[in-house]
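What follows is a set of notes on a single structure, which appears directly below.
Showing chain A:
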Amino acid sequence: MKHLILFVAVLFTGSVFFAQQSKVLSSFLSKLNSVKDYSVNARIVAAVPMIKIKEVNAVLYFKQKDKFKIDTKGIAVLPKQGFIELNQFLATPSKYMSIESVGKEVSGISTIMVTVIPNDESTDVILAKLWIDPKKNVMMSSQLTTKSSGMLTTTYQYSDQIKYGLPSSLVFEIDVKKFKMPKSVAANIHQTKKSADNKDAKGKITIYLTGYKVNKGLSDKVFK
Partner candidate 1 sequence: MFLNNTYNEFIKIAAKPRSYIGLIALSVLIAVIIFAMKADGSTYISFVTASFEQTLSFSGDIMNGNLIAFIILQMLIVHIPLLVALVTGDLISGEANMGTIRMLASKPISRAHIVLSKFLAGAIYTLLLTIWLGFLALYVSRWIFGTGDLMVLTSEGLIIHPESDIEWRYLYGFLTAYLSLLTVSTLSICLSAFAENSIGPIVTTMAIIILFTIIGTMDVTVFDTIKPYLFTTHMAAWRSYFEDPVPWEAINESIRILICHNVILISIALFQFTRKDITS
Partner candidate 2 sequence: MITDIKEWRKYLTISDHPKAKKVQPMQNKPIIQVNAISKSFGSFEAVKEVSFHVNRGDVFGFLGPNGAGKSTTIRCLLSLIKPNSGEIKLFGETFSSNRSMILSKIGSIIEKPDFYKYLSAEKNLEIFARISGAQVSRKQIYEMLEFVGLSGREKHRVKGFSHGMKQRLGIAQTLLHKPDLIILDEPTTGLDPQGIIEIRNLILRLKTEQNKTILLSSHQLSEIELIANRMVIINKGKTLVEGTVSELLNQQEVLILLEVDHIEKAMNLINNKFPLSSPELNAAGQIELTLQKNQTALLNKELIQAEILVSALEPKRKLEDFFIKIIGA
């Protein structure tokens, strides 16, 4: 079924786009590539059903091309495919095909939707949809579907680091339907109250990013 969709998509997008990557995506990526490294203070707020956690402060480190580290004193809950996996995937254009179409308005900004389809079926990524602001070349929203994690929707907000395409906040929406408690471990044998059903199947993790230090020359030792 997936192959059929791909074939049809390729046909209907027209020959102009056939065998070409999205220009909007390329502009976005070249902006991102200007960032060699950065560190940023993160405040992680998780609102996920079946998980109770207070705000956690962390420091994020990134260095081209795939070095990433979260430094947190406590325990932070993050989406599995949240940070750099998408960007890492997008960094190699030969591995995927991208198709532009008219996007929705995100935070009052008109966007162009770029659909990214991997060339290789063995990759974890099944499909990625990116809503990019064509004027500022920043991603306003993304929807990443992977074999391992299902669907992850992310919304981006920007402030003073918009020139690097680095967001000031990220909001992740997570599918939590599969969460289950292992009874033998969780069970309070004296607790006769039955556990609540997982009615609310969506969770949200918001990460506020402040104090960016971009292209300061991070040492590799930081990532060890």
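Heads up, the rule we're going with is that a contact is a pair of C-beta atoms (placed from the backbone, for glycine too) under 8 Å apart; a residue touches a chain by one contact, two chains touch by 3 or more; residues count from 1.
How these were chosen: all candidates are chains of the complex that A comes from, given by their letters.
Just so it is clear, the model here is predicted, and its values are computed rather than measured.
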| item | value |
| --- | --- |
| Options 1 or 2: the chain contacting chain A in this complex | 1 |
| Touching residues on chain A, where the partner in the complex is candidate 1 | 48-54, 56, 58, 70, 72-80, 82, 148-150, 152, 174-176, 178-183, 185-196 |
